[in-house]
Structures are given as C-alpha cells and as structure tokens.
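Not every chain of the complex is shown here; the ones you see sit where they belong.
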Amino acid sequence: MNEIRWPGILQTVKSHTEYLWFQTQRQEEFVCITDEIAKIVMESGVQEGMVLVSAMHITAAVYVNDLEYGLIEDIKDWLNGLCPKADYRHHRTGEDNGEAHLKNLIMHHQVILPITNGELDLGPWQQVFYAEFDGQRRKRVVVKVMGE
Amino acid sequence: MNEIRWPGILQTVKSHTEYLWFQTQRQEEFVCITDEIAKIVMESGVQEGMVLVSAMHITAAVYVNDLEYGLIEDIKDWLNGLCPKADYRHHRTGEDNGEAHLKNLIMHHQVILPITNGELDLGPWQQVFYAEFDGQRRKRVVVKVMGE
C-alpha cells in the first residue's frame, strides 16, 4: 500500500492491490466474493474512492447481481444458449474452450465498485461474483483500491 | 465532497458522490442522463479524472450509446429476443423479473466516463442512459467523481 500524508491535512491518497486466487472444483462455477472485497476495502483504509475487481483470465468474468441460487442456474442456462459449445476455429489450436471466451465477453471481466464512508457503496441486492467458465485450475482476480 | 489543498500547489485531489433517483412510469424505460452527469461533474470542480455512473440495482443498466428513439426501440426489441420472458427458476422465489436480471447482465450496470479540462470527455454521439428493466418503483444510480 502506498500512502501519501502531509502535515495538517487529514486526507491521504492511497492505492492498495491484492489478488484473489480461485481453483474451482467444477469447470463452471460462480463464487460470491462480496465479503472478500469488503474486507480488502476495509484493510486499505480508503474512505472515498473506487475498487477495481478484474479477472486476469479470458475465460472468467466478474459481475454484480443477485445471490439467489435459482437465478445463478438461470444465468448459466442462458449463457449456454447464447454461447453454445461448438466446433470453434479456436479449437484448431488444441483448445476446447471457445464458448468460455464468449461467456467472458458477454458477462464482462470486471466491475468498479464505489467506496463511500469507508464501505462498499452497493445497492441492497448487489453482490459481487467471480464466474468461472473454464476452471479446475488456479486463476486470479486483481483487486485494486484507489482513493483517499 | 472531500477536497485536499496545500499551499503553493494549485492541484487538488477530490472525490464527490451523488445519487440519482428514478421512478419510471413504465416497467421498461430508458432515460438519457448525460446532462445530469455533466452537471455533477461541473459542480465537483474536478478538471482531470473519471466519473463512475453505476446502477445500484440488479434489474437496471447504465450504458452509453445514441440518443435516437428508433434505435432505443431497436435495443428494447433486441433485448427481448436475447432475454425472453420465461419460466425462470428465479420465479420460484415469488419474483417474476428473471429476464430483467439477464438484461442487466448483457447491458452491464455501469460506465466510467473520462473528465478532461473540467468536462465529460465523450465522443460526438455518445450519450449516457439509465435503462430500467423493472421499474415503477424508486431506484438509484450512484455517481462518483474522482480526480483533481
């Protein structure tokens, strides 16, 4: 954490970076990470700012929506319909995960969460998720807090 | 608004947060909010920075595109095709808005707009929209300006 202080003025400008590691048991798995992000924000000491939560892989997403298990299964089915398994050109490279790349694109790989009064400034039902589309191996999310 | 000043150096680091409230008359309604965001940026006094515009709900989106009413209806039709009304698992909870959650995901719930020389740094046709997919009740967008 880098911190800037100067005498007589209370505010500081800070950045703080952490990495969350995932190794899901299934190829596709959605993991709620709101509590981990909230903890990193608290530890950063940032009172006003933003936190970037961004998958470092091209077959995983980070999104904000409801922690309701029926809906999570609905989202998986919906993505399977829009990004079906198929004989993609990409598979000529030896890969077999073309549809996971497309799911990454449609869901977007990152969110920026506002921090207000030292806390994640989310709506009442907003939860942060890591969505793994090609798992069963170690993958990372970068969490970068910036603010004062 | 938090503001950091120190003698002899003109630049300041600022953050500024406001909330926009919406209660749309229809269940689905797109509202152009470029002017409201521009006003908040001006009031913040930030000259160089970014503004996060983020829906605080999981059945609404914030997006940037054209203020052309034909296109807006095209977008609604297109979303109805990709995110149809259906018997979602989510509806077992008593909800009936599964498709609104999917529309939120495909449209993304937030944008970050650059601020340059004290103004929103948008292209000639870029307008900011709040897209409501499950309205007729009070909902919020957080607008957080950060910069100097």
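General observations
When the chains are written out, they are named A and B in that same order, and each has its own residue count from 1.
Simple rule for what comes next: contacts are C-beta pairs under 8 Å (C-beta built on N, C-alpha and C of every residue); 3 or more make two chains touch, one makes a residue touch a chain.
This one's a predicted model, so the numbers in the text were calculated from it and none came from an experiment.
Every protein chain here is a copy of the same sequence, 2 of them drawn, and the whole complex in this file adds up to 3 copies.
The rule is short, and it goes like this: only the chains that are shown with their structure count from here on.
Note: centroid distance chain A to chain B, computed from Cα atoms, is 19 Å.
Against chain A, in their complex, chain B makes its touches with residues 2, 4-6, 13, 15, 17, 52, 54-58, 82-83, 88-93, 98, 101-102, 104-106, 108-110, 112, 140, 142, 144, 146.
Contacts from chain A toward chain B in the complex involve residues 6, 9, 11, 13, 47-50, 63-66, 68, 70-71, 73-75, 78, 82, 106-108, 111-114, 116, 121-126, 146-148.
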